[in-house]
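Quick one: the structure is below, questions incoming.
Just one protein chain is left out here, and the rest sit where they should.
As written, the chain order gives the labels A and B, with residue 1 at the start of each chain.
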Amino acid sequence: MILTLTILLAVIIAIAWAAFNAAYLVLAERRGAGIIQRRPGPNINGPFGLLQPPLDGIKLMAKQLIIPDGADKFMYISAPVLVMCPAIMSFVALPYSDWLQAQNIDVGLLMVFAFASMGTMGIVFAGWSSRNKYSLMAAMRSVSQAVAYEIPMIITALTITLMAGTTNLDAIVAQQSENFFHWNIFPLFGETHNILMPFSFLIFFICSMAETNRAPFDLGEAEGELVAGFHIEYGSMGFGLFFMGEYANIVIGATLATIFFLGGWSCPFGLFPGVWWFLIKMYAIIFTIIWIRWTFPRTTIYGLLNLSWKILIPASLVNLLLTAGLMKVF
Amino acid sequence: MSSELLFSIIAIFLLAALVPIGMVATTILGPRSSKEKIKNEAYESGIKNVLGGVDQKFSVKFYLITILFLIFDIEAVFMYPWAVNVRELSWFGFTEMVVFILLLLTGLIYILRKGVLNWR
Partner (left out) sequence: MNQPVELQPDETFVLNVGPQHPATHGVLRIKMEMNGEYIVHAETVVGYIHRMHEKMGEIKTYPQFLMNLSRLDYLGAMGYSHCHALCVEKAAGIEVPKRAEYIRVIMVELNRISSHLVWLGAFIMDLGGFTPLLYTFQAREHILDMMERITGARLTYCYIRFGGVSRDIDDQFIQSARDFMPYMRKELVKYHKLVTGNIIFKKRLIGMGHISPEMCRKYGASSGVARGAGINFDIRRNEPYSVYPELEFEVPVYDGCDNMSRYMVRMDEIEQSLRIVEHALDQLPDGPVMPKKAPKNIKPPAGDYYQATETARGTFGVRLVSDGSTTPYRMKLRSPTYSNMHLFDEACKGLMIMDAMAMMGTLDLVIPEIDR
């Protein structure tokens, strides 16, 4: 009973954290875009526009859920849930500090990847069940994009596993838990001396951006040609869940990058390790992602797939081989 | 049953129960679904869906890519147990995996040379 209650609490906190981040990242993105584009951004509702996300949420909930004629009702409604649920499920396994984690799972890394790739299914469901040619094309694109970038991402995560010798996210951070030079991105003093790690980080960063359908890889929702992509037929909370799912996935990507490469909650100078360091690193990565979105135009679908299949996948495989070789030599 | 597994299962069920609340809230709070014909049409840039439905054949390219993905994804799954135990495995284990990855790379190069991933 106690166990169930603990789990309930943990899951509710995970949902709240995911929802909070998803909602306020929208605001952060809009404010960030405002700074980049020489305009204020949303600043009317509350101080610094801080009331904007809840108001947006209420507005979305109070809107009509239109199910287009001929749509597969069950799939249509379940698609946003299928995007949101796995995203939050991944949060359950993410460690934010040595004590702040819903559950320490031994195969945490695999679990996060398993759930992260489930979101693609929601996109296919949405695109196919809407009975709309735009969304169908967008779904096709999204799938080929998501699967193409999952491979280099997983293989890059493999190099981390290689070095850490475990798939436990807690243990991966624990191994980098000293100063800056022990972090995986720049491991001078750690157990391994892997000079390829910055390179791995780059691959991982690009892949996590593509995985989450972020600009410049947002081909699934390219408004220039496919109007709104796979969620074109969604209004009200259906759209809201897609939106939150996207931002939750960004948080997951940034969190994983922090855990894998930036030493999680360890401090650059070995001072006051704690959750705040984690959050600083995570939000720095998220800010970079936002910054890139408002700077770059969109790639093409073939440019995107070529980047993955012709550059990132071979590069990540070679990277894995070299890393394994370095491990064996040292 | 390990506590992790139990945790995950309960979490999944909880989520499956909690997240759809958003959708339910919309149907309760939002206006009732109307029977208006035009409102319920699929959006195709303002023209009624006169130009054929969505039941056409679609470019085979995307399916090819998905099948290729399966190959590489399964390969990655094979590699995880090896990656965890690479320290314990001897040079033999390492060499085996090198051969495996090289085979895969050869396959990838074959695919690329074959032009499967070439776009006009």
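In this text, a residue touches a chain if its C-beta (ideal position, glycine included) is under 8 Å from a C-beta of that chain, and two chains touch if they have at least 3 such contacts.
Just so we're clear, the structure is a prediction, and the values are computed from it rather than from any experiment.
> What are the shown chains that the left-out chain touches?
It touches the following shown chains in the full complex: A, B.
> Could you tell me which of A:36, A:196 or A:275 touches the chain that is not displayed?
A:36
> If I consider the whole complex, including the chain that's not displayed, which of A:215, A:241 or A:256 touches that chain?
Going through A:215, A:241 or A:256 one by one, A:215 is the residue touching the chain not shown.
> Of A:227, A:267, A:280 or A:321, which sits in contact with the chain we cannot see?
The missing chain is touched by A:227.
> By the contact criterion defined above, which parts of chain B meet the unshown chain? Give residue numbers in ascending order.
Counting only chain B, the missing chain is touched by 44-47, 51-52, 54, 56-62, 119-120.
> Even though one chain is hidden, which residues of chain A still touch it in the full complex?
Looking at chain A, the ones touching the missing chain are residues 33, 36-39, 133-134, 137, 141, 215-216, 218-219, 222-227, 294-303.
Throughout what follows, only the chains that are shown with their structure count from here on.
> If you average the CA atoms of chain A and of chain B, how many Å lie between those two points?
14
> Within the complex, which stretch of chain A touches chain B?
Against chain B, the touching part of chain A is residues 3-4, 7-8, 10-12, 14-15, 60-71, 77, 80-81, 84-85, 88-89, 92, 102-106, 110-111, 130-134, 136-137, 140-141, 143-144, 147-148, 150-151, 154-155, 158, 161-162, 165-167, 227, 232-233, 236-238, 240-241, 301-302, 305-306, 309-310, 313-314, 317-318, 320-321, 324-325, 327-328.
> Give every residue of chain B touching chain A within the complex, in rising order.
3-4, 6-8, 10-12, 14-16, 18-20, 22-23, 25-27, 29-34, 37, 39-45, 53-54, 58-59, 61-62, 65-66, 68-69, 72-73, 76, 79-80, 83-87, 91, 94, 97-98, 101-102, 104-105, 108-109, 111-112, 117, 119
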